[in-house]
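Just below is one structure, and these are the notes that go with it.
For this view, one protein chain was removed and the others were kept in their places.
Chain lettering (A, B and C) follows the sequence in which the chains are written, and residue indices restart at 1 in each chain.
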Amino acid sequence: MSFNTFGHLFRVTTFGESHGPAIGCVVDGCPPRIALSEADIQPYLDRRRPGQSRFTTQRQEPDAVRILSGVFTDAATGQQVTTGTPIALVIDNVDPRGKDYAEIADKYRPGHADYTYDIKYGLRDYRGGGRQSARETAMRVAAGAIARKIVPGMSVRGALIQMGPHRIDRARWDWAEVERNPFFCPDADKAAFFADYLDGVRKGGSSIGAIIEIVAEGVPAGLGAPIYGKLDADLAGALMSINAVKGVEIGAGFAAAELSGEANADEMRMGNDGRPRFLANNAGGILGGISTGQPVVARFGVKPTSSIPTSRRTVDRYGRETEISTTGRHDPRVGIRAVPVGEAMVACVLADHYLRQRGQVGEPPDWPFSPPAR
Amino acid sequence: MSFNTFGHLFRVTTFGESHGPAIGCVVDGCPPRIALSEADIQPYLDRRRPGQSRFTTQRQEPDAVRILSGVFTDAATGQQVTTGTPIALVIDNVDPRGKDYAEIADKYRPGHADYTYDIKYGLRDYRGGGRQSARETAMRVAAGAIARKIVPGMSVRGALIQMGPHRIDRARWDWAEVERNPFFCPDADKAAFFADYLDGVRKGGSSIGAIIEIVAEGVPAGLGAPIYGKLDADLAGALMSINAVKGVEIGAGFAAAELSGEANADEMRMGNDGRPRFLANNAGGILGGISTGQPVVARFGVKPTSSIPTSRRTVDRYGRETEISTTGRHDPRVGIRAVPVGEAMVACVLADHYLRQRGQVGEPPDWPFSPPAR
Amino acid sequence: MSFNTFGHLFRVTTFGESHGPAIGCVVDGCPPRIALSEADIQPYLDRRRPGQSRFTTQRQEPDAVRILSGVFTDAATGQQVTTGTPIALVIDNVDPRGKDYAEIADKYRPGHADYTYDIKYGLRDYRGGGRQSARETAMRVAAGAIARKIVPGMSVRGALIQMGPHRIDRARWDWAEVERNPFFCPDADKAAFFADYLDGVRKGGSSIGAIIEIVAEGVPAGLGAPIYGKLDADLAGALMSINAVKGVEIGAGFAAAELSGEANADEMRMGNDGRPRFLANNAGGILGGISTGQPVVARFGVKPTSSIPTSRRTVDRYGRETEISTTGRHDPRVGIRAVPVGEAMVACVLADHYLRQRGQVGEPPDWPFSPPAR
Partner (left out) sequence: MSFNTFGHLFRVTTFGESHGPAIGCVVDGCPPRIALSEADIQPYLDRRRPGQSRFTTQRQEPDAVRILSGVFTDAATGQQVTTGTPIALVIDNVDPRGKDYAEIADKYRPGHADYTYDIKYGLRDYRGGGRQSARETAMRVAAGAIARKIVPGMSVRGALIQMGPHRIDRARWDWAEVERNPFFCPDADKAAFFADYLDGVRKGGSSIGAIIEIVAEGVPAGLGAPIYGKLDADLAGALMSINAVKGVEIGAGFAAAELSGEANADEMRMGNDGRPRFLANNAGGILGGISTGQPVVARFGVKPTSSIPTSRRTVDRYGRETEISTTGRHDPRVGIRAVPVGEAMVACVLADHYLRQRGQVGEPPDWPFSPPAR
């Protein structure tokens, strides 16, 4: 993982700013002969797209993805498939509204990367956040749509499980509900509550944080690697790389710190399918950095949006003390859209490790092993 | 970050198992002409070394490090310095006690990586955990000792702030106290409590989790990179790669999810030194993946040790249901030693980003900028 | 170096096929605040562009490059500069003539990668060579134009020095002449000869190979690294990665095998500028993988174009023996365009090592050193 490229064998490089002509990515290392067209990617982008409810940014972007390379339509089958060479995707920016960014150009918004970009590079593209913009995450979602096709039988889903101090009731978890409300919330009651709650936050000129959970099912056992290639280490890096994320946990996560050893360690029995069956999943599907075959469960915390109407003290790039309040469509009041982005990052990590495992080990061993003859 | 190598310009590769002849690492990319001898590394290893109190594993390992390469004594100065070429470090294993590992060899310990190694590789070195062993982390500490010398003026310190459900009183935080108790606990009262508490845990045949905080001071502003090279993303990956860690957070972390935008975003004023002064540090010293110049604050949760005397249900590698209880010196009851390891990982990440920043940007820009002439 | 990405700190990822909608690249790791617009890149593309003489492919491509990201126009100066974030470049394909590729689709052209792509991936985009197409090299030239701006005072120039068995007279070397003939040949007499010679080759339905030399001047001493990061190793990989290249050499190259030790090793004296002066440059500016400060000289051999009208025996993808002859505009008869591509690759390697050296070592040491006091 380095700079603007993510992954080892399944590698994603993204580019583009909020107000340039386009954003895009290059997906390198995808296996050949996987059916792929824009129609496989667009639905995931549509889920992430802004402007779909009053709770996200009002920027209007169709986010129509185009595949520029890496696919080929086999004349024999008429099907468009990957060639094994780089898949380039682009989305044109069509609504970089001509706002006056003069205020943002000179002043640093508290909680934003304005200052750190300026002190690092000696300049920054301040239009719409430039490279800081959450718009970059659209390309992660696009890459994730490809990643999902690589691991046979794998599904990756996400849900918002907490907004501000309000946590869902896990007994009410319904994956179908996630697609029915603008919050990707699996608890219908809490989703209704969140609509009112968030209206209040907005009226107060404020914003609020959230916690999101990603669950990957159908992950083969054996993905990951010891030490610095741990599956959970790569997931942690991947999720922490999403804008505004300040915490990541796997399985029981920080709560494991409060557990006793016998409560935390998931016991094992034999399943009917001849594979081990775990009696719990505090491990979140990962032990020693390697997948167990249970669902991989990751959670991340998103800080509240920093661009808010409430006036805040700050300084400008000329070293002068001042105040700032941000108005306009630019930012949502809560990181709802991190749900599809989190799914995508988890899918990319798992696809990468799937290929890495196949590279190093080839076919997984038959399990259980035969007892040695006595 | 891949497999057994960590870092981009400051690269650490570790090797070795618990019961092989030695463990070691290769540190590549270290700048030349940095004073370095075993005496710079050994004190950090001594802090991590097992067997120093009744609360850690009773294995007796002097952990004496030897530098095999990458240093040279300049005849003119008589000082031993780095040459800029790979620094290899080794520690011989002197106490791989001849225990019978027959039980562990066939049975999977719940909460351990026994099963995942077996299903991934089709075999594993079960002696003392093999490559899973926490012994590998000694080499991280050694590499961290070198990393500390790379960023001028930086200090990296860590502390245990929670054990089981018991959190320290931050008002009592005293860094000097950290070196005075076996828990690296900055709250003297809580340290005394922890000694009794942990005795109870041990008598109950159990173990308990912990939360650890690392603080890096003197980190220059501008380290890190947007998108996949974010400083916090690399920290998250680095800390999650430590054995038994299940959660990582930066600054306010998961608590930021419950904050309002105005409470979370750290306001800025001008400091007396002509640099911005932040009025809080919810960001944990990182905005947009780039350091702000404030202390970098990272926290991670360690699950309770899985090797406990309490009997647990499991299966063996031949698919047979069975039970297991682990006795002996092998594991501590709490991840105390993760404190120096966490410090080392943070130091390595910061050293790497320091070199990366110098590579891409060279000298940082003068700040504040001059206002444009009107 | 891996797959479609090249470089370590200065990283270039290319994408696109000959007959897709566009080709492009992402240049990551470029330092910020370097003046950059399309006008800095286009002239280099124009030098490489096909269809400029009867000696190259007759495909008509304006090869107009667009910058999609990574630049920003500072309001204060009005100058467009790099931001330090990824620079994406695209060139639309405007002349993917609707040829019938049915013959190429099934038959393998001898000397082409048709068979190896098919056996590797199980399919290939056969239109215009797909990803094999020399068209990909346009993006290397574009990236090279950026690389040239990174190392202060560096110039990288190339020339064709041999066509078939005919080598130029080095005594007639005139860099200005390189820009005056379609062969990038520095020997005016030989260039005139080559025009006739190549007409003969073409009339005979054949093609011919060539040797090209790249010279980089103004390369600071100290770039490169021991062992696997040797400057010449990276140059060799970079140049061998150009289509049709079968050999690479540095300085005296293979001829050094015939030299005695005293004839080969370049003696040193002190120059008037207080730096060492080498009395020859058999080393090609590189010793031990590290630049000496002399011009870096690399040479590479290009095999003759494989797409020729002369009929050749081959097989098809269904295992049937057949014959093939290639007609049409597709390929030139000699690898003239490898000259600007070779320049670009050398520029990219040098820019990458310049940043790597700055990262690891920072400011180079003052030389000469002070003698120790006695």
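Just so we're on the same page, contacts are C-beta pairs under 8 Å (C-beta built on N, C-alpha and C of every residue); 3 or more make two chains touch, one makes a residue touch a chain.
Note that the structure is a prediction, hence the values are computed from the model and not measured.
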Given C:I34, C:A113 or C:A195, the one touching the chain that is not displayed: C:A113
Residue of C:A76, C:V94 or C:M240 in touch with the missing chain, whole complex considered: C:M240
Residues belonging to subunit A that touch the chain removed from view: 9, 29-32, 75-76, 84-85, 226, 355-356, 358-362, 372
In subunit C, positions touching the absent partner: 1-6, 8, 14, 108-113, 115-122, 131-132, 136, 162-165, 201, 204, 206-211, 221-230, 232-241, 243, 246-270, 274, 276, 279, 282-284, 286-293, 301-308, 310, 312-315, 317-321, 333, 357, 361, 364-365, 367-371
Touch list for subunit B against the chain that is not drawn: 3-5, 11, 13-17, 20-24, 26, 28-29, 32-33, 66, 68-70, 72, 74-75, 81, 83-88, 90, 105, 120-125, 130-131
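Criterion: only the chains that are shown with their structure count from here on.
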Between subunit C and subunit A, distance of the C-alpha-averaged centres to the nearest whole Å: 38
Length of the line joining the C-alpha centres of subunit B and subunit C, rounded to whole Å: 44
Separation of mean Cα positions, subunit B and subunit A [Å, integer]: 26
Subunit A: positions in contact with at least two other chains: 3-5, 14, 120-122, 131
